[in-house]
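Note sheet for the following structure.
Removed from the display is one protein chain of the complex; every other protein chain stays in position.
Order as written gives the chain letters A, B and C; numbering starts at 1 within each chain.
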């Protein structure tokens, strides 16, 4: 931690600041410049609240030097984390396609879509059984019945399963059916949920919250990692800004940023980020070009009658076209799909 | 719902749009202007996803006419909701003070602070026993022991209790000790939690999420209301913007906006909104001047050793001064404290 | 400037970083901690681009220690700047009311409104003659004719004049008629304009840009100050966020923040910040409660026929009521109006 003192600080205040730092457990280095004195405080714990120093008399600015996350950082682990599930690897050379409907609606729907996405080259089937909806009056998912259908459809077409968990009480049930747990954007800082998922033995995909900085997001990953589960996949799905034409603002720069700061793999979800079907193809291409490790795409064979998020789902032939294009883009940057 | 069609839409596309609307269950009115045809669709359900119409060929813009929330709206209930707990009324003429530490730390701490805030005129004691912390390495609260101490301290000084609930599994336990359940900003769209709190028989204070519009916030209130609990207090505590000098941006305009659109009472929390002790006094005054029904203020007798959020807690004499000033402001606008 | 090095930096990279710093003209202090080496670089010029260091191999983080603005800072000048024009002082104990229509429309209009606001206690008459409008098809102001009317109306009712300048070429003309130059939010970083206004001998009111941090804003003030004009009044008028119910988000916390970091006085404009007449009264009260040095309010005797921004203008009796209330609020915090 670096503490910049006020330009005209007197001896008494200076001593008081140093005393406080020592009481907090720091070793203190003093560095006297032309205009200002700067203190270095060595030994900051990751949970130290730097505002405790900021409010001391005579303190002008305080900078935390160490990143607040540890296990998630590239400093802690240099090599990329690769999540292996059966024959699928996320975070390696291949870009992995995750596709499927927003919600599991019925047997025919999920089997039809699973067949389409498997044929086009997807490796993981998505589909919600418990749906977080902004309105209490909207369709909330089929529950366990949905999980069963999702698993059966995935098994038939040799796909893995990813599905969302909304609360601690659902973990045990969902564990029986899924390969990857998904944490939605609205639950990114549901710390109770994060802690419990840190104790399960299956990978977790953590979506970025609407108002989360990359740092907040990695701190949430830290909750899972520090409870023992090292298989965390991040997923960029748009942040909230003043621009309203698209549902959210797709922050694709987060992909190279995460790759630099963390060893964890990252996915991108252009369906939720844009909220509009005709924006999904160009933004999926862009995500692969920016270096994403996985794509998550909503697909529906009959989106007009989808029970949720139909307007952002691709039609089967649009999805096939997308697979073709992103495959070529992946090759340009030396990857495969 | 109002549907604006493309300027040069042909007859076939027009018929297709109308057919879809009728299939969705709407009665359709057609209105032909100089430049464009506009359709009115009567009978929108609150959960209808307007993007289903937005993606039809020939459709230019779609506007939802009815507000997506019902029970929370001023249209549904004209008179202000007043929450009565023992002799305290929130949402009436009196501005109610909620004060206390961020976390309950030990017996001495909570009794000392309870005594201070009660004496200065607070009616409700705040204090966390289960703490949502950004870092997994930070103090996470005392749990049930904290709840017991909080209740005992409140009872001794004739105060009500408010404390945060982070997950469904904690509701039963917390119910035994609290008068008001608090939902934190990070859980504003934890729909599982909202639903369950809709079934309890005690009031709920719902903090605004960092990225939540007023409409999102009222939709979350709707989750509680539609499950049966009509005693919801909203709480503005800052939104996330590009300005970083303060922890968040305190959106005080939300106070008159909520009062216009909803009958629910609203509180304001300048401690979390600004994150800096020396900004709490002016912003508390501003909140009362803007018409808040309650204030929530963090107070600590020894903030330097507080286990959480010490830097934003007021010292006892600062809190007394604040009470004095906000009381006078309340009187200027015809209210009491 | 403080430079934090990578944890495992080797000797060669370390030397390279130090060499670069010395070449940039810095004196370098090295401080070796348990985990990391931290360098202090003494002698940063305000225009040094710290990214030059950020991109060096082996550098983890770089912090600028000194504030990028000088003349605007509280460090440079401890006492509040008070702008005196005739018998009006801005930045002293009295809160100053600036009021008038959005645009000067015709003689009758501006004289009527000047009479109303003067009687109610305003000291400065506002009114645009050159209007920055989002649409090229909107009313763009009366030009010099408007300036003449504005001056005449102000003189008749013993008011000062403030009016907006949009480009360098207008300065000479406007100088003849105004007491204070106003720079609009959209021109806050029109550096050519700022520089020229730094050379005039009349005060300048600088509105905060929609996307400007407090620091950006003070940097723009620095452009005026460093060119010789020390009479700068800042004006908070809302920033752009995701919330759309109000036109902008009124960042009232900026008032105590500016007062802490700078000696310059600050005004608040609730009319533009909220964009809605019925929100102006509560937010004007809140601004005074938060410590603003001046208020800027739009008033129109016939807003339905106003040529611009009628919907946010107060009616005469609403303005009188506002004056009454904010006066009482000012007294609560030991000020006058």
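Note that in this section a contact is a pair of C-beta atoms (placed from the backbone, for glycine too) under 8 Å apart; a residue touches a chain by one contact, two chains touch by 3 or more.
Predicted model only: the values in this text are computed from it and were never measured.
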Full-complex contact with the absent chain, from B:240, B:263 or B:300: B:240
Residue touching the undisplayed chain, where the options are A:134, A:182, A:274 or A:308: A:274
On chain B, residues whose C-beta touches the chain left out of the figure: 2, 4, 6-7, 27, 29, 31, 33-36, 38, 40, 42-43, 61, 63, 65-66, 75, 240-242, 244
Those residues of chain C which, in the complete complex, touch the missing chain: 20, 45-47, 49, 51-52, 54-55, 68, 132-139, 166-169, 186-187, 189-195, 209-211, 216, 219, 222-223, 226-227, 239-240, 275-277, 304, 308-312
Residues of chain A in contact with the chain not shown: 211, 213-215, 239, 241-246, 249-257, 260, 273-274, 278-279, 282-283, 285-291, 325, 328-329, 332-333
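The rule we apply is simple: only the chains that are shown with their structure count from here on.
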Chain at maximum distance from chain B, centres defined as averaged CA atoms: C
Rounded Å distance, chain B centre to chain C centre (Cα mean): 31
Separation of chain A from chain B, taking each centre as the mean of its C-alpha atoms, in whole Å: 26
Residues of chain C whose C-beta touches two or more other chains: 241-242, 244
